[in-house]
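Not every chain is included here, but those present sit where they belong.
For reference, chains read A and B in written order, and residue numbers begin at 1 within each chain.
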Amino acid sequence: MLQDVLNFAGIAVFACSGALVGVRKDFDLWGILSMGAATGVGGGIVRDLLLGITPPTSVQHWPNLTIAIIAGLLTFFFHPAFKRLYPAVLFLDAIGMGVFAVSGALLALDHASSAIAAVLIGITTAVGGGVIRDVLAGEVPLLLRPSDLYAVPAMCGALAVVIVDGVGWPDWTGLVVGGVFATGLRLASLQWNWKLPTAPQRALGRR
Amino acid sequence: MLQDVLNFAGIAVFACSGALVGVRKDFDLWGILSMGAATGVGGGIVRDLLLGITPPTSVQHWPNLTIAIIAGLLTFFFHPAFKRLYPAVLFLDAIGMGVFAVSGALLALDHASSAIAAVLIGITTAVGGGVIRDVLAGEVPLLLRPSDLYAVPAMCGALAVVIVDGVGWPDWTGLVVGGVFATGLRLASLQWNWKLPTAPQRALGRR
């Protein structure tokens, strides 16, 4: 139940971020709602294709898409308000990322995935929507550019689920530990501005 | 039989539109034929992946791809003629869009899709090729930018198929009603320049 609420919150926040890019790019109503839907449920659709779940859950059942479209509509009409809400959006996005990473990893384990596949699919679920959003907007994915940590917390959260599953503890332990850890690491990275390095300008071992 | 002819016409017109983008971007023969093939059969391939039909029909059987490649070759050699034919191309494209939307929706229903999945997959079949074309060309998909209606007619056509199926009428009724409606709505949108709104510049409820 709480998991459903968090899942819907994640979809809504992701959909807002997609719809906002559509507003910024002067897309029309269809374009803005499409960006919202693709960003909100895109990661889950890629997850399902990798697991052989067809049609993907977000295509087959109405709640996920409905949430994404409502979030897109709200963004369409009230987008200037979202700038003032930016800190709240970042906070909810961190929760959504954590929820998607752990739920994606657990679903993968339930579908005969190996440990590495579960981690990869957890990451994909968390970051897939954002990558689709940026590719559709004609931009280099934010995920690849130097920025605050995003995929690394998702990876840690998914990894926690896999480890807890391997140890044999109940599923909800992994969901809680992994989700809280992923979200916390993301928020800490935002707070203290943690970044990964870019490539050294000159090769190591030479001068 | 008529459905096959319309399907091939749709693939050919979509392939021409992809190949023309390739010509405009100075791609070589391979690039132009690839753009034609990806645009002509790309929507159907995405549809099949969403439905779990592997290998996708357009990959497994030769006619669709052959049509797309012939259309691409004709575009390669005779592309200046296509500018004079532009109104005819727009007309055929509207028919192709309608055919793809209704046939995609019907195929989805035949593969245990829900009503919402059938509508989404019908839209995807109709617009997928064009989105792939634009992403490969490094452009923001035309579908998202403010323009004449395109995806909305596809959605209406797919919806008609789902409603007719739900009512229990025979399949061909839905194909005809949905296809004619989608194509007609598209042509009307071109004729009278119907557009969807972009986002309001300032939030509603504020001043």
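Operating definition for what follows: a residue touches a chain if its C-beta (ideal position, glycine included) is under 8 Å from a C-beta of that chain, and two chains touch if they have at least 3 such contacts.
Every value quoted in this text rests on a predicted model; they were computed, and no experiment measured them.
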Number of identical chains forming the whole complex, with 2 shown: 3
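Quick note on the criterion: only the chains that are shown with their structure count from here on.
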Only C-alpha atoms count here: how many degrees separate chain A from chain B in terms of the superposing rotation, rounded to the nearest 5? 120
List the residues on chain A that touch chain B in their complex, please. 22-23, 25-32, 34-35, 49, 52, 54-56, 59-62, 65, 75-81, 135-138
Note which residues of chain B are touching chain A in the complex, please. 49-52, 108, 111, 113-114, 116-117, 120-121, 131, 135, 138-141, 143-147, 151-152, 195-200, 202-206
